[in-house]
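Incomplete set of chains, arranged as in the complex.
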Amino acid sequence: MSHNVAILGASGYAGGELLRLLDDHPDFDVTYLGAHTNAGRELAEVHPHLSGGERLLGSADPGAMPPVDLAFLALPHGASAQVAGELLERGVRVIDLGSDYRLDNAKRYQFAYGEPHPFPDRLEEWPYGLPELFGGLLPGADRAAAPGCYPTATVLGLAPLLAARLIQPAGIVVNAVSGVSGAGRTAREDLQFGAVDENVGAYAIGRHRHRPEIEMALELASGIPRVSVTFTPHLVPMQRGILATSAASLTEPVGRGVLLDALRTAYKDSTFVDVIDGSPQTRWVVGSNRAMISAFVDESTGRAIVLTAIDNLIKGAAGQAIQIANLMLGMDESAGLPVAGWMP
Amino acid sequence: MSHNVAILGASGYAGGELLRLLDDHPDFDVTYLGAHTNAGRELAEVHPHLSGGERLLGSADPGAMPPVDLAFLALPHGASAQVAGELLERGVRVIDLGSDYRLDNAKRYQFAYGEPHPFPDRLEEWPYGLPELFGGLLPGADRAAAPGCYPTATVLGLAPLLAARLIQPAGIVVNAVSGVSGAGRTAREDLQFGAVDENVGAYAIGRHRHRPEIEMALELASGIPRVSVTFTPHLVPMQRGILATSAASLTEPVGRGVLLDALRTAYKDSTFVDVIDGSPQTRWVVGSNRAMISAFVDESTGRAIVLTAIDNLIKGAAGQAIQIANLMLGMDESAGLPVAGWMP
């Protein structure tokens, strides 16, 4: 049985990936594409790499949308909160790729975004949809918040080690590097080729909005009331891919085999998580919905080093949103999702 | 007065940068180029971007070398120890860009390299030549070890904060990203364009040989007997540049102004270190002998985040070696060295 779905925010990178993947999905039919400034244009003008280029982009206003079973929201920060409400009232299931409903309470939202949430009471109605850790909340749900790209990478690596009490919940240091597509598609001087190519820099140091999301997810997944993380994201000259490198103090001296065992046990039934012996490279997952994880022990400081590589636009955005949709609708979680990536 | 100098190991990236910079130096005359597999070839075949392409590369065997005042050694790991001894005996000053004489004692060397040092008694005869911190040892010296690229970036950022007791010496977490030139010029499958481009990965996790060097330099510079560092280097798809991102616990709560003040005080007389308010980008230093440093405070975890950007081939290798030579010979430390880099 096929479900009609809409993509609102179809002209960005995440929107393009949603469409590319959904066009190949056996059980979804993309029947509406909504966009803001690109409304009225042909798909081929906005995403010349996709097929069916004669399709038209409509308005991102949910009122303009024909009835669908499910809508993926790939809208700018702050734009989902209102739209999601309207859609749910009309009986449309909603998966929000934005950050409006990812956090569990108003205080954390205020801390992360520096402003109060417009509908604080609704926060608790939205499951945080990281499938490998919170997938049990999804079957039958009519809404879910798709996790951010950095939290997906970081949390998948650390959660099983925290849950097994192998690492300490305080003092975790996370450094992440991301390809440039994570910053979106809008023209900005600091995202010009001339500014990005052959350059590395950190940004949002000490104040990135994904840090509270990482802490929340680790707390929820481990049952530990307070997990604290120092998080520093970096931009590197590549299109796609995130590598999260986390250092956490071991609770007691163990070899890396113990860490790898805990990770493998946690993900033994997960289609999309591979725990590997080597050091994960982003190229090995780019193009796929996979996460590759490994862990090492730095003996002289008693720390675990945990590394996770994902494709920020797939496992960190569009692919994971589809994985969530699959689970919400009772399908196989891997339906329509690539396990193999592309290389080179 | 001009000094005759030789470069042994002239055909690698560091050797090429040495020659490029020394050719423009007002007080040095490069009178010998030594190489291993490229001995006998014309410079233009090995470094087509340099001028004077008709110059010939000779043997890297010091016995084949005409008399010079000073030799720069840019040889593979392990090759300098013997060569340096021969040169010193012949009255040639030596600056070793390799790692053979960087560490202060045999135990640390054994820990770093997994094998005993061939001449352990000589280790203490070699000053560790990071000019901004240990430059006082250089005037009149006949030898010096030029620091490694990762240690240069990391130590310049952390040492003043440790010396001022603003951060704790235990539990420092250093993540660094490097351009590919740091891995040298020899053909390797994992350094092919197809393997490096659009890819990020960590390597030598928990066991990189620069970690003991970082710890040593921080101990020497701060007078703190034991500094411990977790160090994870990453390769990113660019030619040059290192960004070191360090997280260290504050000894007591301070704002970032205090950190920046300590850094600015430490480097107020340094031509090549810029303490900046923003987040250092590698492009801003590539092509120059500069280091750009900044520090931030992550209030919710009480940590300092310290960032340093350098050009790994200049401040992290060839430029710094020339800076050392300038000081050894009583010249201005900035003679012949670029403060401005190139961009884009």
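We just call them A and B in the order they show up, numbering each chain from 1.
Convention: contacts are C-beta pairs under 8 Å (C-beta built on N, C-alpha and C of every residue); 3 or more make two chains touch, one makes a residue touch a chain.
No experiment lies behind these values; they were computed from the predicted model shown.
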Copy number across the full structure, from 2 displayed chains: 4
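Basically, only the chains that are shown with their structure count from here on.
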Distance between the centres, which are taken as Cα means, of subunit B and subunit A, whole angstrom: 38
Residue numbers on subunit A that touch subunit B, as the complex places them: 171, 173, 175, 177, 179, 194-195, 197-203, 205-206, 211, 228-230, 232, 234, 236-241, 243, 245, 247, 249, 279-283, 286, 296-301, 303, 305, 307, 309, 344
